[in-house]
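The complex appears here minus one protein chain, its other protein chains still in place.
Now for subunit A:
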Amino acid sequence: MAGLSDFVYNTFLRRNFTMLGTVFVSAFALQMAFDTGSDRIWDSINRGRQWKDIKAKYVQAAEDDDE
C-alpha cells in the first residue's frame, strides 16, 4: 500500500508539471466517463422515445424509395 501511494506521489504529484498534467488528463477522462455513463442511463430511461430510436425506420424508407 505504501509502495503504491509512494509511486503515485512520486510519478504524478511531486513535480508541478506532472501534477498539472494529471489534473488535466483526469478531468478529461472523468468528464468522458460521466457523460457516457449519464447518456447511457438517460437513453435507457427514454428507450423508444427519442429520434435516434425511431430514425432507422425513416432513413431506411427513404433509401427504399430511391431504388
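Rule of thumb we're sticking to: a contact is a pair of C-beta atoms (placed from the backbone, for glycine too) under 8 Å apart; a residue touches a chain by one contact, two chains touch by 3 or more; residues count from 1.
Convention: contacts and distances are computed from a predicted model.
Comparing "tRNA-specific adenosine deaminase subunit Tad2p", "Rab5-like GTPase", "quinol--cytochrome-c reductase" or "Geranylgeranyl transferase type-2 subunit alpha" against the UniProt entry of the hidden chain yields the protein name "quinol--cytochrome-c reductase". Within subunit A, the residues in touch with the undisplayed chain are 34-35, 38-39, 42, 45-46, 48-51, 53-55, 58-59, 62.
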